[in-house]
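Got a structure for you, written out below as structure tokens; questions coming shortly.
A single protein chain has been removed from this complex, and every other one stays in its place.
For subunit A:
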Amino acid sequence: MASSKGPASPAARVAEMEKMSVEQLKAVKEQTDLEVNLLQDSLNNIRTATTRLDLASAALHDLSLRPQGKKMLVPLTASLYVPGTLDDSEKVLVDIGTGYFVEKTMVEGKDYCERKIHLLKSNYDQLLELASNKKTVADEAGAALQAKLKQLAPQT
């Protein structure tokens, strides 16, 4: 999705927009709004994923505190739990993606969660910057459009 918005500096951008007709401005604004929405969706997805990883990390931590042999209820389905006992909590099975699972120690597992959370946070920050830049362009387009429309309809 490569869409060059022309000159990079805001002043030059606004100047470009003034030169465009109402139709073109409307198209530019709609296009930018769409992109902003897409970026917002991605941001939300990253936030959800980060929350899930946080929960996993907390669960891991909790698990590490439990003694071996502790009685627990194991979920078989969303509504069926079966009593069981906690085996060795030193080993954990980590889902690393595309159907691969790796056996790790509790420490490695926690480290994995931390690493993933950091990766997601940096992606989120990058995306946030992109999204706010796009939003600025969209706002500029909207303002220029409004000004143009006012120019064209000075009566009443």
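Definition applied: a contact is a pair of C-beta atoms (placed from the backbone, for glycine too) under 8 Å apart; a residue touches a chain by one contact, two chains touch by 3 or more; residues count from 1.
As a working rule, contacts and distances are computed from a predicted model.
S.K.: The complex lacks one chain in this depiction; which UniProt name from "MRAP2 protein", "Glycerol-3-phosphate acyltransferase 3", "Prefoldin subunit 6" or "Protein O-linked-mannose beta-1,2-N-acetylglucosaminyltransferase" does that chain carry?
M.R.: "Prefoldin subunit 6"
S.K.: Sort through A:A15, A:L55, A:V74 or A:I96 and give me the one touching the missing partner chain.
M.R.: If we include the chain that is not displayed, A:I96 is the one touching it.
S.K.: In the full complex, which residues of subunit A touch the absent chain?
M.R.: Residues 93, 96-104, 112 of subunit A touch the chain absent from view.
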